[in-house]
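To start, the structure under review is shown below, and the notes come after it.
Apart from one protein chain that is not included, each protein chain of the complex appears where it belongs.
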Amino acid sequence: VDPISRILETVHRELAGERGGALADYIPELAGADPDRFGLAVAGVHGTVYRAGDAGEFTIQSVSKPFVLGLALAELGLEAVLARVSAEPSGEPFNAVSLEPGTGRPANPMINAGALLTTSLVPGPGPAERFARILAALSAFAGRPLTVDEATYASEHATGDRNRALAHLMRAAGALTEPVDEVVDTYFRQCAVLVTVADLATMAATLANGGVNPRTGTRVVGERAAGHVLTVMATCGMYDYSGEWLLRVGLPAKSGVSGCVIAASPAQFGIGIFSPPVDERGTSVRAVLAARRLSEAFDLDLVRHPGLSAPVLRRREDTVPATVLDLQGELDFAAAESVLADLLALPAARPLVLDLTAVSRIRPVAAGLLTATLADLARAGVSTALVGSDTGVLTGGRWFPRRADALAWTTTTTNGGRT
Amino acid sequence: VDPISRILETVHRELAGERGGALADYIPELAGADPDRFGLAVAGVHGTVYRAGDAGEFTIQSVSKPFVLGLALAELGLEAVLARVSAEPSGEPFNAVSLEPGTGRPANPMINAGALLTTSLVPGPGPAERFARILAALSAFAGRPLTVDEATYASEHATGDRNRALAHLMRAAGALTEPVDEVVDTYFRQCAVLVTVADLATMAATLANGGVNPRTGTRVVGERAAGHVLTVMATCGMYDYSGEWLLRVGLPAKSGVSGCVIAASPAQFGIGIFSPPVDERGTSVRAVLAARRLSEAFDLDLVRHPGLSAPVLRRREDTVPATVLDLQGELDFAAAESVLADLLALPAARPLVLDLTAVSRIRPVAAGLLTATLADLARAGVSTALVGSDTGVLTGGRWFPRRADALAWTTTTTNGGRT
Amino acid sequence: VDPISRILETVHRELAGERGGALADYIPELAGADPDRFGLAVAGVHGTVYRAGDAGEFTIQSVSKPFVLGLALAELGLEAVLARVSAEPSGEPFNAVSLEPGTGRPANPMINAGALLTTSLVPGPGPAERFARILAALSAFAGRPLTVDEATYASEHATGDRNRALAHLMRAAGALTEPVDEVVDTYFRQCAVLVTVADLATMAATLANGGVNPRTGTRVVGERAAGHVLTVMATCGMYDYSGEWLLRVGLPAKSGVSGCVIAASPAQFGIGIFSPPVDERGTSVRAVLAARRLSEAFDLDLVRHPGLSAPVLRRREDTVPATVLDLQGELDFAAAESVLADLLALPAARPLVLDLTAVSRIRPVAAGLLTATLADLARAGVSTALVGSDTGVLTGGRWFPRRADALAWTTTTTNGGRT
Partner (left out) sequence: VDPISRILETVHRELAGERGGALADYIPELAGADPDRFGLAVAGVHGTVYRAGDAGEFTIQSVSKPFVLGLALAELGLEAVLARVSAEPSGEPFNAVSLEPGTGRPANPMINAGALLTTSLVPGPGPAERFARILAALSAFAGRPLTVDEATYASEHATGDRNRALAHLMRAAGALTEPVDEVVDTYFRQCAVLVTVADLATMAATLANGGVNPRTGTRVVGERAAGHVLTVMATCGMYDYSGEWLLRVGLPAKSGVSGCVIAASPAQFGIGIFSPPVDERGTSVRAVLAARRLSEAFDLDLVRHPGLSAPVLRRREDTVPATVLDLQGELDFAAAESVLADLLALPAARPLVLDLTAVSRIRPVAAGLLTATLADLARAGVSTALVGSDTGVLTGGRWFPRRADALAWTTTTTNGGRT
């Protein structure tokens, strides 16, 4: 078995005996859950899902919120969504009623009020179409057709006074424009969608992967929308524990009262965890512990310094015909910046060869800085050539690597040839 | 001139005409500031500072908060600090009075109450020693000896009723244990420290650089402490605008009422901006606009997907004597994970050569996953060899690259010699 | 014309030109009101109503709250009502959402949340019966059959999101047990009942008169219930202006967003005022001014000292056969207490004659104190006789004046005959 699965199994084994928390009890479907159920999954961005423990279905509850937010962002764009729901962490629990004075905007899309509003933003001539779109989106995130647990939906529908209250408050403030009954009905359905930990891990990995489902290869939402969802999860996803969670676990996350939690590491993986007993915040006790252990095991953190890397300038040769700068690794701002000094100090009389063969990735900012500098050199009379393992493009004064073949660079020249 | 300076100059030129905001007026020293002052600086993690506009000094005000937090974290560790001050974004303004029921803990170290408490945590037999330590730390972050503006300190001292109130409230709740007068006095001094935009950029770059000042090479705080400061800045640094800021600017940041703002991009750079007119939140109007432009220009975001990269597996050769896997770029979780399948599918009969010559950085998680897998292969009888450009070490079942020469890898073998 | 009507006419004339305030605009029926309508009425406790200005109908709105509270108190008693709705002034506006933590009890029956709950307490097998009871009670308070303005009811029904929200919040907290739709529907109907200023004055006078409608002579609620309603109006009736109102106007009061206000002076009169333009609290601007003028003109205040009165001991004669104490005026605690010293100093050998011919009222506490003292004297061997203008009763050690003929006292003796 692979080491990732082994880590999951270790965490599962060590935490299975944890007895903290209690079943959510406001509807029979949650109160009657089996407190011993416990499953974990990690989905990588290349399409593999690793699992341990319970593989069965449960209702997604509030973990639906970031994905419906993604759908709304994809349909309407960031500005249109922010105009209707703020994105400020409120330091308040999931069911807080405080709305922005004047506008009635809920604090953020991760609390119930904001999630109700986000749901209402999903376009649809009517509630049936709106929910159809939401179910289709959740299914696309998961990579398989999802269904609704009708008993849970019916229970939420019968007892959802607080959510109805939030919707009426927002409607009274002019923030919610759709009919309350339709919106809460759609929201209750969305919360009752059945998923497995593998589904949740895949859904989170889709966000981590810039909006493309790594298992199906389908783009579900745009890269910016996926990034915005992760940002909102980072600041607001764990309600009034969001700040400490980001310090301790280090990953954007979201919890649901059925006992499920997702977390995502941008460009790396998605996590899905499920264990019904929840703490007083409505967050699964075992899931919090498991997420901390996985965070340590995978040593990832949104804002941690990545440690030392090989120098970007692998080699410099000042041969007779030209100066050759051989770069390596990932060209980000810091890497590009460190090359600038060398470039700016080049004598005008000598051609420059920039060898990118060993470069694995070029961030746009690095492309911009290098392109601008090369253009300056060209204006100053320096003859420059870019070498890659395949053909790239330099157009409009800005250099764009060809992406068709995943940035395998080839030789190119900016000024006269070099073969 | 270099392209980074050009970007700064463009932003400076375009925003110099902005007339929004008003001078903070609660003390004469701020009310009498020149509203036309406007400076920007970017400090890279290799020690270069880029600047445009005003290069003079101003008082640091609340931008001192993250650095004193860093000092407290470095001295006491995360748990001891969190025991005294929470890290939750509160959705409240800088001078909010709400403390955690029961403990009196302030919401986070970026609001005044939390900053006062953080200041009180800095060890020192007395207030003079405490402030000496703080001034030394701020100076180390900036890379030069900083001084206090006595007039501003005296004014704050005379008018700081709200901060005194916060301190008394925390002392009444048992959260603050040091004498109120000493703590507020130290805090007023810390806020009156004089800095330039170059100082602020360097200070932020020190956080971005994992706690090592990129200009002086001095380690000011540990890597984890630096990361924790950036995390707290990400969720709480801009008060009740933190969520939207992270969506729009994408970087951990902090503002001060004198009109200064810092932002940091982990492992990339620090930004310092100064322009006195502030909005109703006490944040510099030009600085907010400038930060958004720099964020767009540098295209960086904490949670954005980094885009495509070259495949980690540059080449596979199944030659007669062995299978050679030639890896490239940065080995993070996703890269390591993508190699696992190949490794696990190797036939036992064939030796494996893992060529890391073109690898620019190995994250600990990747080292762990690869090491575990190589150990499995070894147990299964596969003979494996690691090739780098220099000697690395594999000990205790875990592979650690030698860092002395900045991860230039050389050949090594796990199982007898290399062919 | 009588001087009371003259005062009303003067106030009406002087305030008709007042142009402050604006029409409530959340439903067309209120937004379309005639801002020049302005009427005042005072109803005395003997059944006369004095009026000036507009005599037409308008919807009662929140002024229905104290009367439905009176109905609930009459049906269930104070304890049962307090168990469901608190009676604390909240310092908050009429539509505040804060409920008591744990119980969900609304702060008091004068804010919307508390009024919705109070309405739900009115017994009735169903909503139709509940509203029938409420309409009957409001009509009994007014002394004529009242009706509902169907257009206003329909508008409130269509736009009442905030009230629905409050009801759902209370139901979510377990405070409200009746179905939300039924309760808000009944509440909207109760707010849409049509009244005139004469009706409102009579309704308030019924509370002032201990629960008996002074025009019809019908007891609508018990004396204690009427007193409790006035107490709640005193502390909570004017929302977050209640404290200053009681200082400036001095009377329990209640306002409605249609522009109506009631006030009541216990045992004296009720006031009804109507003028549609309201301030930001939803209280009629002209009504506040008019109430202050009427309060000054009638010089009444709940807690004002009543000024000097004639001494309770009109005359003392120490004649040969007996000591005669001739009392006058109202016997309250202070009057009775001032007689005690005289009584306790009486020599045992001398009979006592207590002449109550000039006493106009005896409060129960005075009756109790005098009865106890007379019993002590009797035990000590003092022969005592009570003299009134008609027959009173002394039974069970406690003296009760006959009320049949409105306390016209006659001679009686406690111990043998009278000389």
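Every chain is named by a letter (A, B and C) in the order it is written, and numbering of its residues begins at 1.
Keep this in mind: contacts are C-beta pairs under 8 Å (C-beta built on N, C-alpha and C of every residue); 3 or more make two chains touch, one makes a residue touch a chain.
Quick caveat, the model's predicted, so the values are computed rather than measured.
Interchain touches from the omitted chain, evaluated on the whole complex, reach B, C.
Which of C:V193, C:V220, C:L300 or C:A385 touches the hidden chain is settled by the complete complex: it is C:L300. Contact with the omitted chain, checked across C:V183, C:A208 or C:L325, is made by C:A208. The chain that is not drawn here is touched, among residues C:A136, C:V365 or C:A378, by C:V365. Contact with the omitted chain, checked across B:A142, B:L166, B:L251 or B:V312, is made by B:L166. By the touch criterion stated above, the residues of chain B touching the omitted chain are 97, 161-162, 164-169, 171-172, 180. In the full complex, chain C contacts the hidden chain through residues 2-4, 6, 44-46, 48, 78, 82, 86-92, 107-108, 208-211, 223-224, 226-228, 230-232, 234-236, 240-244, 246-247, 250, 252, 265-269, 297-312, 328-330, 332-334, 337-338, 340-341, 344, 358-361, 363-365, 368-369, 372-373, 376, 403, 406-408.
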